[in-house]
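Reading through the structure tokens given below for one structure.
A single protein chain has been removed from this complex, and every other one stays in its place.
Right, chain A next:
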Amino acid sequence: MAKAITQIEKKQKNLQEERAEDLSAIVNQIADNREVIQDTLVILQELHEAGMIDMLKGFLRTREKVGTIAIEQLNQPGMHNIIKNGMNTIGLLANMNPDQLKAIFGGLNQGLEKAAKSTESQEQLGMWGLMKSMKNPSVKTSLNTMVSFLEGMGDGLNNKEIH
């Protein structure tokens, strides 16, 4: 004879038992990963001494506010330009041929050296001197390069739709 009943007496696995089970699971995991955990503790200690943990804690606890401020700051016209310019520059660098750039930079470097020397000596170059330097093969090469550069840049400016 068993009437329908609805009362259920839950075995209150008392809190301590439950805790003990959870803890032993954790302890096992720690024991299995001893080396990793010890290393991690060392890193944490270093971070703590350097004050990084404290900073991180502050940041995380205020992440919503900080995040909003950061995004607001980022979302300004000046910042837009920085990001856009940054992206464009990255794009430019991506498209450049490193060998060519290396040659140009090499030239630029030597040019700079000479230029620096000439400012030191403070010699004034007269009209004649300028004309004469045109005959110098090095100057010729340089000018040639610059004219070619101007030509290419003109092409680029005239044809915006390069994809």
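Here are a few things to note about the model shown:
Going forward, a residue touches a chain if its C-beta (ideal position, glycine included) is under 8 Å from a C-beta of that chain, and two chains touch if they have at least 3 such contacts; residues count from 1.
Please note the rule applied: contacts and distances are computed from a predicted model.
A chain of the complex is left out here; the name its UniProt entry carries, from "Sarcosine oxidase subunit gamma", "Ech hydrogenase subunit C", "ABC transporter permease" or "Formate dehydrogenase subunit alpha", is "Formate dehydrogenase subunit alpha". When the whole complex is considered, the residue among A:V42, A:L56, A:M87 or A:L112 that touches the unshown chain is A:M87. For chain A, the list of residues touching the undisplayed chain reads 1-11, 64, 67-68, 71-72, 74-75, 80, 83-84, 87, 161-163.
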